[in-house]
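Rather than the whole complex, this shows some of its chains in their spots.
We just call them A and B in the order they show up, numbering each chain from 1.
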Amino acid sequence: MLDFSDMSVIDVHCHPYPRKNKLSADEWVDEVSFGGGSAEYLQAGGIEVDAAAMAMLQRVKRDTLYFRYMLRRLAEYFQVEATVDAVVDARNRAIAEQGYAAYAHGLHQAGGITALIVDDGHPLPQVDLKNFRAQVGVDVVPIFRIEVLIQQLLDADCGWAEFQRDYDDGIASALSEGGYKGLKSIIAYRTGLDIDPRSRSADQGMVALEQIRRARGRGGDAVKQLRDHLFCRAIERCIDYGAPFQVHTGMGDWEVHLEACRPALLMELLRYPAYRACKILLVHTGYPYHAEAGYLANVLPNIWCDLSEGLPFAGNAAARIIAEVLEMVPISRVCYGSDTYGSPEPFYSSALLGKQALAQALRILIDDGFMSRAQAYDAAKLILADNARQLYGI
Amino acid sequence: MLDFSDMSVIDVHCHPYPRKNKLSADEWVDEVSFGGGSAEYLQAGGIEVDAAAMAMLQRVKRDTLYFRYMLRRLAEYFQVEATVDAVVDARNRAIAEQGYAAYAHGLHQAGGITALIVDDGHPLPQVDLKNFRAQVGVDVVPIFRIEVLIQQLLDADCGWAEFQRDYDDGIASALSEGGYKGLKSIIAYRTGLDIDPRSRSADQGMVALEQIRRARGRGGDAVKQLRDHLFCRAIERCIDYGAPFQVHTGMGDWEVHLEACRPALLMELLRYPAYRACKILLVHTGYPYHAEAGYLANVLPNIWCDLSEGLPFAGNAAARIIAEVLEMVPISRVCYGSDTYGSPEPFYSSALLGKQALAQALRILIDDGFMSRAQAYDAAKLILADNARQLYGI
């Protein structure tokens, strides 16, 4: 048996969360679960949201393996029965007794988490990072989501000269005095990952913005051309600042379009000469298309992959994702991440799952003659913390 | 060890079959195997179908793991040697001795199968369900394949007013006095799963049909637009009747186009507000793209997945498919299915494979801390029968 439970963890991709001291069982499930729809989703579909519908939504959320794993680990942590009611009750009591910060810090510490690299572009309105830092008691390293800035500039109704200047300035100030250690893009959610690498000319931005402004919401391809341009421009800023660029690939929530988020779509862009100097982290390593992300990280030299979202939200996928990512990605290019949000509990159970799954995956590699036991411990240290530490200079 | 061999099974997706009392070894292989081509396939390719070619076809069919598994389970059942000749001989003798119905019922009973939800759109001409029911001795619940009706209406050469009325009436009468418990579509085989959700306007149907009628087989996109419309219309009828809609995704036979059958293509449609109230079952859970189907069933609340066709025809894939489907699909949304046809034997061996693979997959989940042993038995009951029972009100 390999045991990595004492190792420290840097979560390379997650989200800050607002403090919620007391939650009902159903509220807590909504806060920490993944998928499964919502009352709003049903209502927009003309479905009557009665008690039965609400019970169905809760059931679907509670019936995933992700949720069951978290519940069982938390029951062990609190030493209560593995039911939602018992766990939520224990959580609320612990916060009431210890205070939120001590409680949250305790959970992060129990998971060995020493730093969180957070995308504060979700949730909106943005969580105040100073408060969040105090609340979790671990190092918090923010990354800057370009789509928040892009939306502000689209709303601002300015011309291209101003848009361009404010975009560059916004990124520059985030990466210098703003304390952000890198950029992040969710273009996969917007116009998709089939970004034309030839979009970096400012002319493309200017013409596309003009079309959007004139057509008022009927921009058609112009929206894509503008976003493609701003994405390429963000890569260039990352190169200027030596900052890594996190790019969402693969699974997201119900709003992502699976076809538009495949890592393979990025291949032309990532190998385009002008962008080769940028350090790219393929967020979620593109699960369920993680083999594609892994391939990119093998044949191109400046690509990192994180394990987030698939781990923990795809439940029992964790060990499989790690094993399959390691089929092609160099060990020095894989980072632990969770994409967790909402409350401290999933940060904790995700770290436990990550360590357990990593131990399983590496155990098999030892047995099959791919590495020694000592090399497995080295690999675990790199994946759980040191690769992220090196990438972000923490 | 988990042992689910005594559990009852509802096969949520399979096909009725005509009675064939005596088969030669080669005939039986053709009847119960999957893939591998046929004399007709070779002939259409200008290939001489001599004895060597026929032997090659037989060999390819017999050399799959699906076939080998079935053969070994049947050899155990009949207590004969695991060769095709011995098994077919035992089968023919058993039918001669016991009669077809007693033989078929015995095999279904030995597999624990208590109900078959059958798509009687295959084979054509349609198998008489009253006879089939008597023949298999288990509950037979039919679902209505819309493409059979669509073909009749296309052949009927009527105008849109009549087409529209007969389409709606055909579905209505199937779901009411016809005894059908839901609909089924194989649009993936026809114009593909990239169905435009905005196709529900009757205008689209009218214009498309008119183009098809005028162009006489040169309808181009009109065929797709008509099928898209009729698919959306079928969803609306399912919502009216509270009936589930089975949609073919993923693997089929040699006529399916893999690119057009990916579950990801359905995402826009399934989350379209107008269709959210419809209970959709993604047939075959899209194997080999089952991760995509699983994702849809996680993030959208009204989606079911069945395990059919991958299990049993992808042989040793069974445990992997179950494990990977459970990565994202809530336990209450997964149904056993086989897609078997032709003769009672694969129904039996498929049920055995399903139970064995489920035991393997759930065993690992217990070991890895995702569920308790009691929860594994509950999950098996849901997957093998109760989820289908609830979905179809059996």
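Observations on the model:
Operating definition for what follows: a residue touches a chain if its C-beta (ideal position, glycine included) is under 8 Å from a C-beta of that chain, and two chains touch if they have at least 3 such contacts.
Fair warning: this is a prediction, and the values are worked out from it, not measured in the lab.
Of the identical chains making up the complex in this file, 2 are positioned in the shown model, whereas the full set numbers 3.
Simple rule for what comes next: only the chains that are shown with their structure count from here on.
Chain A and chain B have Cα centroids lying 37 Å from one another. Chain B makes touch with chain A in their complex at residues 264-265, 267-268, 271, 273-277, 291-292, 294-295, 298-302, 323-324, 326-333, 364-365, 368-372, 375.
Residues of chain A that touch chain B in their complex: 34-37, 41-42, 44-47, 56-57, 59-61, 63-65, 68-69, 72-73, 82, 251, 253-254, 257-259, 288, 313-317, 319-320, 356, 360.
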